[in-house]
Each structure stands twice: as C-alpha cells, then as structure tokens.
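Coming up: chain A.
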Amino acid sequence: MTLELFLLAAAALFCIGLFGALTQQSIVMLMMGLELMLGGVILAAAAVWHFVAPAATDGQVLVVLAVTVMAVEMAVGFAVVTALFRTREADMTDEAAELKE
Partner candidate 1 sequence: MADTAPLWAVVLLPFALVAAAAVVAGLDAVLTAAAERGRGGRPLRAAPAPLRTGLRLLGGQPRRTTAGDPWLGRIGIALVPVAAVLAGAVLPWGFRAVTDPVVGVVWFNAMEALAWAAVWLAGWGPNSALSLIGGYRFLAQGLAYELPHMFAITTAALGAESLRVGEVVAAQRGLWFAVWMPAAFAVFLLSALAMAFWGPFDHPLGRDAAGGAAAEHAGVDRLVLLAGRWLLLVVTAGFSVPLFLGGGHGPWLPAWAWTLLKTAAVLGLLVAGRRLLPTLRMERYLEFAWTVLVPLTLLQALVVAVVVLNR
Partner candidate 2 sequence: MLDDVVFWALAGPAVAAAVMVFRFASMARATYALLASLLCVGGLVVRLGLDYLGVVVVLMMTIEMALMGVFMVMFMMNPAGLMPMSMLHNRRGAAVISGGVFVLLAAGVLLTPWPRRRGEPAADPTKALGESLMGPHMLTMMTLGLALFATIVATVVLATRRGRYDRFGDDLRARRAGDRGDGGDGGARVRGGAGP
C-alpha cells in the first residue's frame, strides 16, 4: 500500500471515465463517465490525505466537495435530459447539438 499505487488506480479510473464521457453518445452514459472520473478524484484526495498530510483536513474537505459535485452533476444532468426529451425527444449529445439551429 503506497501512495503511488493508490494514485495510479485513481488515474486509471479517471481515464476510463474520460474515455467513456468522450465516446458515449447517450447523455446518461456520458454522465456515468463523469461519475467515474469523480470517483478517481475521491480516491486520489483520500490517498493524498492519508499519505502526505493526515494532520490537516483539506484532503477530507476535497472528498466532501467531490461527493457533492457528483450529486449535483447527476441531479442537473437528469433534469436537463428530461427537459430535452420533453421538448425535442432528444437524448443524445449529437441530437442536442442540432437544437441551436
């Protein structure tokens, strides 16, 4: 159990999430990619707290922040998808791009 191992695992999660967020056409799947990226951030923040500066609470606050961002991201994402679907029957990013026309 070393800091490097934890950070590598976090980076792997982050990049898998990034790949998903960039490739998925469906907005809901895209949000799953974002959740994975934030999962990586949580892991990295907790690891840095534990291995570098356990006396300060900043690492913990960062985890709280990331968890809140996840909740907000999901709530807003679903609301936007619902609104988009209502008006245009669109649930894909490419279709949403046509809305500006």
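Selection rule, in plain terms: all candidates are chains of the complex that A comes from, given by their letters.
The working rule: contacts are C-beta pairs under 8 Å (C-beta built on N, C-alpha and C of every residue); 3 or more make two chains touch, one makes a residue touch a chain; residues count from 1.
Values in this document were obtained by computation on a predicted structure and should not be read as measured data.
S.K.: Can you pick out the candidate among 1 or 2 that touches chain A in this complex?
M.R.: 2
S.K.: Write out the stretch or stretches of chain A touching candidate 2 in their complex.
M.R.: 1, 3-9, 11-20, 22-29, 31-33, 35-36, 39, 42-43, 46-47, 49-57, 60-61, 63-65, 67-68, 70-72, 74-76, 78-83, 85-86, 91-92, 94
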